[in-house]
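With one protein chain withheld, the remaining protein chains of the complex are depicted in position.
When the chains are written out, they are named A, B and C in that same order, and each has its own residue count from 1.
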Amino acid sequence: MTHKTIRVGGLTRVEGEGALLVRARAGRITDLQLRIYEPPRFFEALLRGRDFTEPPDITARICGICPVAYQMSACQALEAICGVTVDGPLRDLRLLLYFGEWIESHTLHIYLLHAPDFLGYPSGIAMARDHRPVVERGLALKKAGNELVAAVGGRAIHPVNVRLGGFYRAPTRADLAPVAERLRRARDLALETVSWVAGFDFPPVEHDYRFLALTHPGEYAILSGTPAVSDGTRFPVEDWPAHVVEEQVPHSTALHARLDGSPGYLTGALARYALNSARLSPLAREAAASAGLGPVCRNPYRSIVVRAVEVVHACDEAVRIIDGYTEPDAPAVPVTPRAGVGHGASEAPRGTLYHRYRVDDAGRIAETDIVPPTAQNQARIEEDLRALLEPRLDLPVARLTELSEQAVRNHDPCISCSAHFLDLRLDHG
Amino acid sequence: MDPVVLDSLDPLIGRLRARGYAVVGPTVRDGVIRFAELGSAADLPRGWSDEQEPGRYRLRQGDDLVFGFAASPDSAKRYTQPPRSSLFRWRDGVAEETPVEAPRVALLGVRACDLAAIAVQDRVFLGGRHPDEAYRARREALFLVAVNCAVPSGTCFCASMGTGPRATTGFDLALTELAEPHLFLAEAGSERGGELLAELPHRPAGPADLEAADEVSRTAAARMGRHVDLDGVKERLVEQRESPVWNEIASRCLTCTNCTMVCPTCFCTTVEDATDLAGGGAERVERWDSCFTLGFTELGGAPVRGSGAARYRQWLTHKFSTWVDQFGTYGCIGCGRCITWCPAGIDITEELERLR
Amino acid sequence: MIPTPYRVRSRRPDRADTVTLTLEPVEGACPPFLPGQFTMIYAPGVGEIPISISGHARSGGYLQTIRAVGAVSRALCGVRVGDVVGVRGPYGTHWDLAATAGMDVVVAAGGLGLAPLRPVIRELAAHGARYGRISLIAGTRTPATLLYPRELARWARDFDVLVTVDHPDRAWKGPVGLITKLVDRIVFDPARTCAFVCGPEIMMRATAERLMGRGVPAHRIAVSLERNMKCGIGLCGHCQLGPLFACADGPVLGYDRVAALMEVKQL
Partner (left out) sequence: MKKLAVWKFASCDGCQLTLLDCEDELLRVAARVEIAYFLEASSSRDPGPFDLSLVEGSITTPEDAERIRHVRRVSKHLVTIGACATAGGVQALRDLSDVKEFLSVVYARPDYISTLERSTPISAHVPVDFELRGCPIDKRQLLEVIGAFLAGRRPVVPAHSVCVECKARGNTCVLVAHGTPCLGPVTQAGCGALCPAFNRGCFGCFGPMETPNAAALKPRPDQKVLQLYGSRSWGQRDA
C-alpha cells in the first residue's frame, strides 16, 4: 500500500476541538497536521481598549479547564506594570487557588482522559463499569481540587474572587480548615493514584525533548518563576518575546511557537519535572521515586505518572499552606494604573502560560499578547506523531488512528486555549 | 417579676446557652450589623452605629453603646420562615414528611418593630383555617430578648405605625440600654423570661432607672427618620389603583425583590419540585418568593401582573390595604428595611404620600 | 402540606388532551367534598396543581378532569391505572346549591369550566324537582374540545342545554360565537335566579355582566376564580386578587365581591 491517509475528525478526550491529518506515500509521511480548527475568539483584540483591571476575568474565559492560570499570569503581568508585588498570605492564597486547579485538571486528565488509553476503554465512564472504585477515587480527588478552587475563588470554573493585587474577600482560617481536612484525605488518594498509574504498561519510547518551564529558587515553580530551557538557557520573563516567537502555520487557527529560532520544544508536566524535580515536596519526591521516575522523564506516555506526582505535590503543599495560613490584613493591595509594559508567566497544568500587556496611563489596555502552552507544544506533538507513525505505516488505519490519538493525549493539549489568539479571519473558501 | 438592672449581658448569654439555645444577635460583618451566633457579649457591636437612608447603609462610629444602631437587614423572619426548607420527599408512592428543623434559638436584640412583625406573621401562618405547623414549631423554639431602640435610623417609622420604639408585648425579655452609668434595664414578658431573669445577677430597678429607660424611648420616638400618615390609607390605595403614579414608580423600580426579601412580614413563598436524577426519588422544597417575580403569578404561561407597575402596586397595596382585609392588621410595621435596602432607593413612605 | 397517596382507579380519556381520573386514597376513604371544591394533585417529581373535583365515582373516589396544558397536567394526564399520585384537600369554597332551592338556575361553563360545574349539574339532573327552571349553557373552542358530550346529551333530556363553539366543523349545527349570546336565548326569572359561572376570566365577566343586564343581581351570580396556586390554603400568597385569596376565600365567590376587582387590569 503506497498511499495512506489518516484522518481524525474530532480528537476525543482532549479539551477543545482539533483534528489530525496524516498523509503518507511509499512508507514516508508527506504531510502531518495537528489541526486546531476550533474557531478563534480574538481575545487579544477584545482586550484592546478595556480597563487594565479586567483581564483576569476576561482571559479566564479563554479556558474553562485552567482559568486560574490565565488569571494568575494576567495579574502578574499587570501588577508588574503598576509596580505591585503580592506576597505573604495573599501569595499563599494564590498558590492555593492554583494548586486546586492543578489537582482538578490533572486528575481529570489522569482518570477520565488518559488512563482509559492504558486500560482500553473509550472513556472514564466506561472504565467505571469495571473499575468503579478506581474511578470513584479519581472523582473524589478531582472534587477536592474543585473544592479548594471554590473555597478561595468562589467557584470551580471561572473563579470570581481574583483581582489585581489579591482578592475581593480573603477566606478566613475557619473557611479553609474543612478544606485542609479534605485535602489530607485527597493526598492519600493522590499517592494511591501514583502507584496505580505507575503500574501501567508504557511503550518504551524516549524523545530527546527540549524542555521549557519556569523555575523558582524556593519552590516547584507554578505561580511565578524564571523561564529556563533544558539546554541551560535561562532568561527573565521580560525577555520572553526575544526568545519565543510565534508564527502562523496554514493548517491551524493556533500559532506555532519557536524557541530561540527553532520549533519543537516541550512545556508542561514533563518539562517542569525535568527542570525542577528536586523542588518537589518530600512526599512527592518519594512518590516519584517509588514510581520509578528518575530526575528526568522523556517518555511521553509516562507523563501520566508525572502528573500524578504533581497532584501529590499540590495536595501536600496546599495542606502545608493552609496549616500555616494567617489571614491577611486586607484582601488585596491597592493597585493604581500607570503606563508601561508588563510580562507575566505561570505554570498552567499544561505548561507555561505567558501574558504581556501594554497599558496607557489612563489604565487602558493598548496591546495584549498571550502565549498558551498548547500552541508552544503543537510542533513538538507533531514530531512525536511523526516518530510514532512512520515506522508503523503498515498497521491498519484504525489502529494508527488510535495510536495517534493516544500520542496526542500524552501531552494533554488544551485546544480551547490555543485557538483564541489569532487576529485573522479564517478563509473558508 | 419587676424590672431589674443588669450590669453585663454575659450571664444572660451564658444562661441561654446553658439552656440549649444558640444565642443569635447583632455583630459587625462586611461593614453592616448582621445577626450571627454570639459567643459572648464581646461579639456585640459596641461603639458602632449606622446611617440609613433610601438605598444606602453605612456603618459609623457611634456612642459607646452596645445597641446604638437601628434595624439590620436581618430580621426574625430568617428563623421563623427560613429562605429554603424541604417539605417532603416522595419515593415509590410514599410521602415522607421532612422533619421540621426548629433549632432552639435565642434572638438577642430584636426590636419592637421585629416583635410586631412576628405578631403579624403569627396571624398569617397560625390564624387561618390551615395553620402552618412548621412555622409553629420554629416559632415556639425561639426565645426573644428584645432591646428597646435608642437610636432609630433615617428610614425608621415604627412610631407612626404604632409598633415601637418600645417593646410592650411579645418578648420573653426586654432590655433598655442606659448610658450613664452603663446598665441594662431588664423586664420579663413571659414566665420563662421571668425565671431566667431571676437566675441572673441583678438588682431591682429604682425609679431613676425606670425614668431613664422611659427617656430612651421618648427620645427615640422623637428621632424617627420617617413618618406615615395612616389616616384613610387603606381606602386611598384602593381608590388609587389606576393612578399614573404606579407607572412612574415602575420606571425607577428594578423589580429586584430586595424590599420583599428584607421585609420581616413578607411571607410569600413558592415551591420547587426536584427529582433526584441520580437516585430516582423526588423532593419538594419551599423557598422565599416575591410578588415582584414574574413566575409568582404565572397563569396559562403568562404572568397576571406583567408590568412592574402592577407588581409594585400589589406590594404597596397589600402592605397598607388588602393585608388589613385579610389579616386585620397592616402588613408593614415601620422598620424601614425596604427603604434602606432598595438598590434604587425607593421610599414607601414617600410613595404613600404621593398617592394621596 | 404533605400530599396523601391516592391510587388512580380508572382513567378515561375525554377528548384528545383531556382525561378524567378516578382517584382513591391508598388507605382509607376520600374526605367529603362540596361541588366547586378542588384538590391539589401532585405528580411525583413534576409538580402540584389545583384541579377541581368533577364528581364522585360510584366507588367513592374523586373524579377529576384534567386538560394537558403544561408539564404537571401533562404528567397527570399520562398516568396509568394503578399509579400513585399525591392529593391534598379538598379545599376552597363551593357552589351553594342549598340556597338555590326553588329558584331558577343558570349554569354557564366556558371550556374546561364544565368540570368544576359537573357536580352541580349532576345534582340538578338528579333532583330537578327541587329547583325552578334549569338552563345549562356552555361554550367551547371546537366541537372536538367539548367536554362530556354524552352526558350533555343526557342532561338535555332533563333541562335546557345549549352549546356554542368558536370554530364549528362541518357537522356542527348548533350556535357559533360567544356564550353571552346564549344568555339571551335561555328563559329564567331574573328576580329569582341563581347562576353558576365557570370558565376563563373574560368569559365569566362577560357572562355575569350579561346576566346582570337581564336583571340577575350580582350576589346571586357565583363565579370561580382561577389563579396560580402553590399551597392551596392561603399561606403562599400566589393567588391573591386584591383582598382575596382565590384558594381560601374562593375559588367560588359571589360576583358582587369580585366584579370591581376583575375590572382592574393586572390586579
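The rule we apply is simple: a contact is a pair of C-beta atoms (placed from the backbone, for glycine too) under 8 Å apart; a residue touches a chain by one contact, two chains touch by 3 or more.
Predicted model only: the values in this text are computed from it and were never measured.
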* Displayed chains contacting the withheld chain -> A, B, C
* Among B:T80, B:Q121 or B:T257, choose the residue that contacts the chain missing from this document, as touch is defined above. => B:T257
* Which residues does subunit A use to touch the chain missing from this display? -> 10-17, 38-43, 45-46, 48-51, 53-54, 57-58, 61-65, 67, 104, 108, 112-113, 116, 122-126, 128, 132, 135-136, 139-140, 142-143, 146, 154-158, 160-161, 163, 167-169, 331, 405, 416, 426, 428
* Chain not shown, touching residues in subunit B -> 29-32, 34, 55-58, 73-74, 78, 83-84, 251-258, 261-262, 272-280, 287-290, 292-295, 303, 306-308, 340-344
* For subunit C, which residues lie in contact with the unshown chain of the complex? -> 45-47, 70-72, 74-75
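One rule holds for everything that comes next: only the chains that are shown with their structure count from here on.
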* Which word fits how the chains touch one another: line, ring, star, complete or other? -> other
* How big is the gap, in whole Å, between where the Cα atoms of subunit A centre and where those of subunit B centre? -> 51
* **Gap in Å, rounded to a whole number, between the CA centres of subunit C and subunit A** => 65
* If you average the Cα atoms of subunit B and of subunit C to get two centres, how far apart are those centres in Å? -> 41
* Quick one: which residues in subunit B touch 2 or more of the other chains? => none
* Asked: Could you say which residues in subunit A touch two or more other chains, in rising order?
  -> none
* Structure fact -> subunit C contacts subunit B in the complex at 1-5, 26, 42, 44-48, 69-70, 84, 86, 226-228, 230-231, 233-238, 240, 242-243, 245, 248, 264-267
* Write out the stretch or stretches of subunit B touching subunit C in their complex. => 87-88, 90, 93-95, 97, 124-125, 128-130, 132, 238, 241-242, 267-271, 273-275, 281-282, 284, 286, 289, 291, 296-301, 304-307, 309-310, 314, 317-318, 321-322, 325-326
